[in-house]
Every structure is written in structure tokens, then in C-alpha cells.
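The structure is given below, and queries will be raised subsequently.
Of the protein chains in this complex, all but one are displayed in their positions.
Our next item is chain A:
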Amino acid sequence: MTETRTTAAHGGAIGMHGIKKWFGNFQAVDDVTLDIRSNEFFTLLGPSGCGKTTLLRMIAGFELPTEGQVLLDGVDISSLLPNQRPVNTVFQNYALFPHLTVAENIGFGLKMLGKPRSEIDSVVKDMLKLVHLEGRGGNPVTQLSGGQQQRVALARALAPRPKVLLLDEPLSALDLKLRKSMQMELKRLQTETGITFVFVTHDQEEALTMSDRIAVMSTGTVRQVGSPWDIYDRPAERFVADFIGETNFLEAEVVAVSGDRARVRLSSGAEIPATFPADVTPGGKVTVVIRPEHAQVGTPSPASVLRGIIREIVYLGTDTHFHIRLEDGTTFTVRQQNARSGSCGFSKDDAVGISLSDDVAQILRD
């Protein structure tokens, strides 16, 4: 194992097959099957309590699945102890050893593996450089800022060159600006090291920015796995659409189906094209999802598919949000870019029409 770890030029692939986890009477994970590819930046995304951290801890070995298998490169590692798995973790609150210096923290894993002093020193030096902490090796970790501690935690987990790096909401304690720059940093580190990253977060923006693929989780199950584009633009179900970004849900009736396109009739009577993931039949009641940025506000005209009254205008610098009450009483949000400076031309209580870009509506699976 030691040999493969030192020569690991590629990240490991993780397989999770039929994983179930019970804590007493509470089921944290309910029959999850996931395949995380080698070299991938994979994100487990979901609200707190959805089981994402439990999954991560099962890959690390801190929890054992009640049922199911965890595979690393096809080999069952379910019964291995954490210190026997070539997998390292970046903990949520970093969990740096407060009694050790920066260099001692980073070198800890290699030391425990019984590496010679000279090798440890050179790896620690490389790691300090990798995370931009040159010359800080002798500092006590307690004197570092949050962002620096974060980078030490990363360096410490990367130093033994694990096949898979697990990151448990590592950015949640940082302020917004630092978080943004660390996102870029993480992506860079993943590309440079070629190690598989499994990242846990509840922040959808973070997930969209960094991931190659995302698994959206809720109440112990995986709801959808796909690229950030898939997840955002082709949500498979209401939970995913609702959790990722802002969304408008509209009740509609299917009028016609052809290929992977359908025509649906909205409550306003307008018919629009929609894509759909599962089988729908004409006459069926469905929910259609439309992202706020795919709709435009204008004066009412025959091109408007929906009509309503502006209840609120929220100016956000780059964008303006219009909260519009539709004729059937539901609220519809439109997000429009502020292309020019100056007023958007509408004010509260104006009657407006909403038009849609082509092919933006999608039917959700129930």
C-alpha cells in the first residue's frame, strides 16, 4: 500500500455500493450508490443533515456502513481502519494539532508512515510552497489566521499524497472574499496534484464553481448526479431545482409530446415548449421549472406568455430582481441584467408581461 501511495500519479476511484447507515433508530444514509471517478473533483451537495458528511466519513473510515461496500480502485476497503486507508481528510474546523508547528503538522502523516527525516523535510518544503506559506514552517499553528490555517490543513492532508482527498466543508469558516480565492486555489491544487477530491458542502455556488460532477443529496439519498450544468439547467426533480439557485415553479398541463420535447399549457393559457426527463403523457398535470434569468420583463404584448403586476423591485448592482404577482396569484421572479446604468423603466404596481427565451422550461419528475 505504501508503494502505491508514493507512486500514485493518479487519483483513486471511489465506489459506494448500496450504502446504508443507521445511527440507532435514525437512518442517516439510505441505499446510496455512487461512483466517483479517478482525478475528479466530486462534490456532495445538500442541506445539513442530508447524510453527505456521513458518506464522507465512511470513505475516510471514521464510520462503518451498516450495509454496503466502499471500494477504492475496485478493492473493498469497507473494513479497513482510517489509518490503513490511503485517503486523507481536510476537516471542517481544520483540526490542526495545536501543540505542533506548521511544519510538524504538515509532516505528521509522513512521520507516522515512517518516512526518513530527509524525505519529510523536502515534502514539507514543497507543500509549504504549494500553499504559499514559505518560511512559515516554524510558526505555531495557533498564531495563523483562518485562511492560513486552512492552507496548512490542506497541505497536511496532501503531504502523504493520498489517492483521494476528502474535504468536509473546509471553506465554511472563511469570509466571502477568502472563500472565493480558496475556491480557485482548491481547483488549482486538484488539477496540479491529480488527486481525486471529494468535497462536501451545503453551498450550491461553491459546488457549481469547482466541481466536475455534483451529487445532490437529501434525507440520506442521492437525488441527482451530474455536471454543474446538468444540475442547474436540467434538474431532475423539484428538490434539486429548488435547492440549486432560484427557481420559478409553474403548474401546467401537457398538450402534446414529440421526441424529447413537449408542449405545455400554463395557467395563463399560453403554450410553451418544454424538455422533460421522464415519460409524460398529453393531458397530464406537471410542474414546469423556469430559472429567473431565462425570463424577461416587458410591457404586456401578444409575445408575453405570462402577465402580472410588479410587487417588488430589488436592485442588486449587477442584476435587478422583479417579483411579479401573476394573474393566478402565484409569484414569479425575473432576474434581469443591468446592461445600462439608470432606471429599469418599470416601477412597483406596473402591469407587465413576461416573455421567455427559447427552450428554457423543463418538466420535473414528481
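Everything below uses one rule, namely that a contact is a pair of C-beta atoms (placed from the backbone, for glycine too) under 8 Å apart; a residue touches a chain by one contact, two chains touch by 3 or more; residues count from 1.
Note that in this section contacts and distances are computed from a predicted model.
Chemist: Which of the following is the UniProt-recorded protein name of the chain this complex doesn't show: "Spermidine/putrescine transport system permease protein", "2-oxoisovalerate dehydrogenase subunit alpha", "Nitrite reductase (NADH) small subunit" or "Paraquat-inducible membrane protein A"?
Modeler: Matching "Spermidine/putrescine transport system permease protein", "2-oxoisovalerate dehydrogenase subunit alpha", "Nitrite reductase (NADH) small subunit" or "Paraquat-inducible membrane protein A" to the record, the invisible chain is "Spermidine/putrescine transport system permease protein".
Chemist: For the chain left off this view, which of A:T142, A:S258 or A:S301 is in contact with it?
Modeler: Residue touching the chain left out of view: A:T142.
Chemist: Hey, which of A:N25, A:S48, A:N83 or A:S301 is the one touching the hidden chain?
Modeler: A:N83
Chemist: Given the contact definition stated above, which residue among A:L71, A:L113 or A:I313 touches the chain not shown here?
Modeler: Looking across A:L71, A:L113 or A:I313, the contact with the absent chain belongs to A:L113.
Chemist: Looking at A:L71, A:A95, A:V280 or A:I313, which makes contact with the chain not pictured?
Modeler: Answer from the full complex: A:A95 touches the omitted chain.
Chemist: Could you please point out the chain A residues that touch the chain left off the display?
Modeler: On the side of chain A, residues 60-62, 81-83, 87-89, 91, 93, 95-99, 108-109, 112-113, 140, 142, 156-157, 160 touch the unshown chain.
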